[in-house]
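Left out: one protein chain. Kept in place: all the others.
Coming up: subunit A.
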């Protein structure tokens, strides 16, 4: 079954700067955490993060001894002078409108000079991608949180996204030297309807068909966070079992959240019953109401019909009641959709919305896609429609995929925005706060950064009929075309019998000689 799986590859290549000295001996540490978030729609999102930090100048000196940091990736960094790498495999689609903004986003670096960005929307994600990913973990899937990573459960979900993020981080507050950080993340969204048979209660066992038994001995921190925020102001609506020892409160993605913390390194936690099976029960089940809509969400589609032209439309929703905010929209469109840039229209609330910045790089046939980047101000409480018309190109017959009638994928557009927060966040200590909160440090408490991807699109191109009759027609036409020329020539040409001319003097002479020689005349 070929489902559309976006695979995003984000590589930042930058030559490492030379001349930094090593201040202390190499030291590495592992932190692991699992965040379980009941989503507004009733589904449950589970986000694993495994962070390996290594205080080592990988690019400068030939490091040969690897402890926690995987050697395969370390060598990649030192050999290719990699500055930053983000690679993600995703199956399904994060439905922002129903699930709220996602935790894990790609980095906010938009320095295009060094940036390589590619998406393969057609690629299939499978267990064969999960296994090598698990092997990068220091405890593999033997102990700690990674016990829960059981392929058959992880792929029976509405959303599955696994990623590897490598980046340099400051080693100390003054940033005199850098450390390398490897974050392996895995997010899954369990469908409450399918896993819970209609009930919205969940437990670790029900989701992963495993329970936690022991911490990873190599980890310096191993925690499970459960979002127990009360959405309704009245009494408690949900109950977690076993009761948490501590809770954590912070402003995450613009709203105040409360998390129950289960520390696996706390010996009492496991020792009580030899395993930890966290359960959540709704005291009053959430009603089937439309969930609250996040401030920013988007939708993208192809409009029009027929195989000649079409229109790419992106709807950007700003549901904030009174604040406008800018959005950076990045679109890469394959060359076989020939964009008509003069038809680019951006309208919000029925009026034209002029983007403050446009960068457009036209496509070259068979070489590079269109790149369109725009900074658009979204007015408060509005829908902004960005649309651009295109013509569907006719490919060469060898360029069609083996299943051309399936259609061709257009990769998702990327939206990056600083969305206003409901509650102002205070600056956090980066190294001490939970991992899910520290992927993006907030510089300004009144906004939070969100990067969203729209859905990939499937566009049908004019496709020849690659079947037997088509081949027969082609062959017949060729034969007819070849024959037609010669037949037409034969039928229309008039043939005259040319009388032999009594040639010139030279010829007559030659014939005389020929006759003398006994050779037939010319």
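In this text, contacts are C-beta pairs under 8 Å (C-beta built on N, C-alpha and C of every residue); 3 or more make two chains touch, one makes a residue touch a chain; residues count from 1.
Note that contacts and distances are computed from a predicted model.
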item	value
Among "General transcription factor IIH subunit 3", "GPI-anchor transamidase component GPAA1", "3-methyl-2-oxobutanoate hydroxymethyltransferase" or "Tax1-binding protein 3", UniProt-listed name of the chain not shown	"GPI-anchor transamidase component GPAA1"
Residue among A:29, A:275 or A:313 that touches the chain left out of view	A:313
Omitted-chain contact residue, chosen from A:158, A:332, A:384 or A:447	A:158
Contacting the left-out chain in the complete assembly, out of A:67, A:95, A:206 or A:281	A:95
Residue touching the undisplayed chain, where the options are A:303, A:343 or A:433	A:303
Absent chain, residues of subunit A that touch it	1-6, 91-93, 95, 98, 121, 156-159, 191, 193-194, 197, 288-290, 299, 301-305, 311, 313, 315, 403-407, 409, 455-460, 465, 467, 494
